[in-house]
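The complex appears here minus one protein chain, its other protein chains still in place.
Should a chain be cited, it is by its letter among A, B and C, assigned in written order, with residues numbered from 1 in that chain.
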Amino acid sequence: MKKFVNDPKNYVAEMLEGVALANPDRLRYVPDYHLIMRTDAPRDDKVSVVQGSGSGHEPAHVMVVGRGMLDAACPGDVFAAPPMDYVYETAKLLATPKGVLLLVNNYTGDRMAFDMGREMAEADGVRAEILTVNDDVAVQDSTYTVGRRGVAGNFFVIKAVGAAAEQGADLDEVLRIGRKVNDVTRTMGVALTACTPPAKGSPLFELGGDEIEFGVGIHGEPGRERRRIAAADALVDDLLEAVAGDLPYRSGDRVALMINGLGGTPVSELYILYRHAHRQLAGRGITVGRSYVGEYCTSLDMAGASLTLVRLDDEIDRLLDAPAEVAIRVF
Amino acid sequence: MKKFVNDPKNYVAEMLEGVALANPDRLRYVPDYHLIMRTDAPRDDKVSVVQGSGSGHEPAHVMVVGRGMLDAACPGDVFAAPPMDYVYETAKLLATPKGVLLLVNNYTGDRMAFDMGREMAEADGVRAEILTVNDDVAVQDSTYTVGRRGVAGNFFVIKAVGAAAEQGADLDEVLRIGRKVNDVTRTMGVALTACTPPAKGSPLFELGGDEIEFGVGIHGEPGRERRRIAAADALVDDLLEAVAGDLPYRSGDRVALMINGLGGTPVSELYILYRHAHRQLAGRGITVGRSYVGEYCTSLDMAGASLTLVRLDDEIDRLLDAPAEVAIRVF
Amino acid sequence: MTGNAVPGVELVVRSIAETAVANEKYFGDLDAVVGDGDLGYSLARGFEKLLEGWDGLDRGDAGTFLKRCGMVLASRIGGTSGPLWGTAFLRAGAAAGAAADLSGAQVVTMLRAAIEGIKARGQADVGDKTLLDALVPMTDRLEREFAAGAGAAAALRAAAATTREAADATRGMVAKRGRASYTGERSRGSVDAGAAAVAVIVERISETWQTRGATS
Partner (left out) sequence: MTGNAVPGVELVVRSIAETAVANEKYFGDLDAVVGDGDLGYSLARGFEKLLEGWDGLDRGDAGTFLKRCGMVLASRIGGTSGPLWGTAFLRAGAAAGAAADLSGAQVVTMLRAAIEGIKARGQADVGDKTLLDALVPMTDRLEREFAAGAGAAAALRAAAATTREAADATRGMVAKRGRASYTGERSRGSVDAGAAAVAVIVERISETWQTRGATS
């Protein structure tokens, strides 16, 4: 394994320490619960927005804590939902009179930890609601699974509920907005290589020299099918077919288009994907009103990308437009 | 080769089209010269700031065109300086009464192309000056080379001169500031894997399963030595020794600390590096006043990172603090 | 498994914990086949935590002891396994109550309670290719052995063999729960990591019981 890592057991803790050291004024790190929170949270006048999930998806979610985004992120170990205890303590720490919104990606472990953590916090008098994100269209047969996974589309849910909470919306309203954005958001990804979890020390799965995993999950879960690599444009066509055909997005729609890197793919390639996706959407009569190209929700060092569409309306546009500050920043 | 690419010959052009499509209001793409420029450039009331270099280092530099940063970037093909003709045409397109600042990283090809392009533009009445960035301490024996290379530290030069130009500084003042920042900036990088140029289709060099290239260049040029991989903290110690010992940075200094990813390394690992660097600097009595963690200047898909220090003073601080807008953005 | 309840339970729990810690890599590799490879890490970290606080755990009676263990596991194991294993220990502890003496039948009752807890928590059942496909056949076998009058050592030996077979048999199943279920048909052909972990653990408990197994 060739990684910048000390003891893999300290991977998450050391990363979180780094995030806190790089943002001393804005972020606080609570080592006992793997917690990164805003220094000004909780605030009585707003709903606290918290996201939990496994680690290994950075910048999601510990690096999108900040004004107009998350009040706190409570990550588990790499690819593992946080223990319910962390969720419970986080909910208590972030409790405000307006309540706590717990955002969770739709995976068995995360849902169980958050359900249990929320129940325990509620028993302590904390008002908390759970909002589940499930944007991944790769999962087709929901009867046999826990349903669609939450992947890069969660960025838009966070951005929108973060803005609404910042503007003082109450918990019901924040929940309504989150569900609304989740309902118009769809994603699918493709892996060119497997990722290497630090504690495992070797690639999570094997992909042949010209094989790709189409519809891959952000924990390296196999996707719809393993197939031969194709030209970038052809891959975009197939991703777009799966994603746009799902809601479906129709001629006349205005959308946000995100090309999200999975960790090992350089941003130059993401823009090559973006170019073709933008043009193909235009060809379908769908206008790209907002563009997002970069890393939002990764899978460690996996080479690959996902494509997300969000159907915009005035309300969503306004929320996505609202100012925000995050730990991961260019300047 | 597993990349998102169509015909490798169109790699740069397609990426640039993507950048322009994603930023329709702010950026203009001039295909004839591989040029990305602000839609509001050139502006009579400011010096135009232009950076050229090979492609493959994104977001540098085509994705840092924007208010308070570059007015234009004129990239060559992957790892190749732009032809002098592009430099010449770019200088003419960006000409303003206050002049044009041409930023160039210190490589033979780039310097020749810019020298020739500038001369040609000057013959056409364009006032243009060249500022060379050379922050890479890996190059020790400058008598036998063209001298130190320009690497990730160029971000700080761009940010500072971009801010000064935006505030109306004249060409001499902008040059002074650029030289000043370059003079207090030092960088060194380490590669865990080789990058794969799309036209070559295979890794540029071979690194054994536990080998790293210490002091690597951003074009995959070999560095100071090839050695065995070590724990993240130990690598940081060695990078810091080389970088901090060079200016040198001393107890009492306030610095900007950048951990720059080389393209294939996830941001989680960059924060693990950041953590130790920040603490070691504190141990040396050096205060980290500004933190930068992420991808600024990459080498395609190379796994690796570089560490940059900038010695801050009030003037540099103010310029780094100034607002800026770039094509690569989170929101 | 008669005799002082807590020493027996302690021995079992300690075996589970030590096996989980010792098999971190093996369980992780099993989970990597169609899952995300973290099962070994999650269990090892959780049971390490349990062993760290081992001496301080309340040993008032078997039920209390198991519930304390369940609290530590549920709050320290991440992933899907945390809530599942934590729930199992909590439910087993609740079923044990304050009994000073655990009969074979009581042990079976505790295991049934643990299984119901896992089913409820995971919305899963036998045949979904989860650890239930090892736990349930194991419990059935134990029940039969005890009913036929077998001692604990013999019953465990028999149950360990059954659990191993049952875990191996998950190879032919398609996952319907958990992360592996996303792969659909592709999950066929490899054993379920959770079921295999249970088999390894039961084998270890059985071995330990043969040599250090107290009064029976």
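One rule holds in what follows: contacts are C-beta pairs under 8 Å (C-beta built on N, C-alpha and C of every residue); 3 or more make two chains touch, one makes a residue touch a chain.
Predicted, not measured: the structure shown is a model, and the values here were computed from it.
Engineer: Quick one: which shown chains sit in contact with the chain that's not drawn?
Structural biologist: Over the full assembly, the chain not pictured touches B.
Engineer: Given that one chain is not shown, which residue among B:18, B:68, B:178 or B:217 touches it?
Structural biologist: Of the listed residues, the one touching the omitted chain is B:217.
Engineer: Of the residues B:5, B:81 or B:288, which one touches the chain left out of the display?
Structural biologist: Looking across B:5, B:81 or B:288, the contact with the absent chain belongs to B:81.
Engineer: Who touches the missing chain here, B:18, B:54, B:99 or B:266?
Structural biologist: Only one of B:18, B:54, B:99 or B:266 touches the chain omitted from view, namely B:54.
Engineer: Could I get the residues of chain B that touch the absent chain, sorted low to high?
Structural biologist: Output for chain B: 9, 54, 76-86, 88, 107-109, 112-113, 116, 138-139, 141, 144-146, 149, 197, 199-200, 204-205, 217, 219-223.
Keep this in mind: only the chains that are shown with their structure count from here on.
Engineer: Of the other chains, whose C-alpha centre is the longest way from the centre of chain A?
Structural biologist: C
Engineer: I'd like to verify one number: the distance from the centre of chain A to the centre of chain B, where each centre is the average of its C-alpha atoms, in whole angstrom.
Structural biologist: Distance between chain centres, rounded to whole Å: 29 Å.
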